[in-house]
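Supplied in structure tokens, the structure appears directly below.
Yeah, one chain of the complex is gone here, protein chain that is, but the others are all in their spots.
Moving on to chain A:
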Amino acid sequence: MSVEDGVKREGEKNAWEPRIVAFLCNWCSYAGADLAGVSRLKYPANVRIIRVPCSSRVNPQFILRAFQRGADGVLVAGCHPGDCHYVTGNYFTRRRLALFKRLLEFTGFMPERLKVRWVSAAEGSRFAETVKEMVEELKDLGPNLVMREGR
């Protein structure tokens, strides 16, 4: 299993495109991404979405595994603080990932590689914007090589 499977695009075989793994919470952000689709908003196709029950389900090991298997950026999105379906889940996420992001930076990752965003079910356009923004940032940075397997 690799993020690289099936990313060749027609006509631009050699152009490098960043790959993003997005962990979206079932109750807000996944519905938000769904809304972006239903509303026919355009956002880059570089993102691979994984639905999780809550943003606090995202074990930091998931993030590292994504980087190992070829992700150039990881997006974790959940309900706004205070709006968690499980009441307190995203407060734990907020603490955990604030610290984890600092650990990643200390050990050589660019801060832009991990993004955490609060996206509610009504914020389809915000999800599209987030992905757009992230793809642009990652295009400037180039491929991620830290922790990458078989590089």
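One rule holds for everything that comes next: contacts are C-beta pairs under 8 Å (C-beta built on N, C-alpha and C of every residue); 3 or more make two chains touch, one makes a residue touch a chain; residues count from 1.
What we mean here is this: contacts and distances are computed from a predicted model.
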Worksheet item: The complex lacks one chain in this depiction; which UniProt name from "Succinyl-CoA synthetase (ADP-forming) alpha subunit", "Sugar ABC transporter permease", "Dehydrogenase" or "4Fe-4S dicluster domain-containing protein" does that chain carry?
Response: "Dehydrogenase"
Response to the item:
Missing-chain contact, candidates A:Val38, A:Ala122 or A:Val146, resolves to A:Val146
Worksheet item: Among A:Arg65, A:His85 or A:Lys132, which residue is in touch with the absent chain?
Response: A:Arg65
Discussion item. By the contact criterion defined above, which parts of chain A meet the unshown chain? Give residue numbers in ascending order.
Written reply: 60-61, 64-65, 68, 81-82, 88, 91-92, 94-100, 102-110, 116-118, 145-149
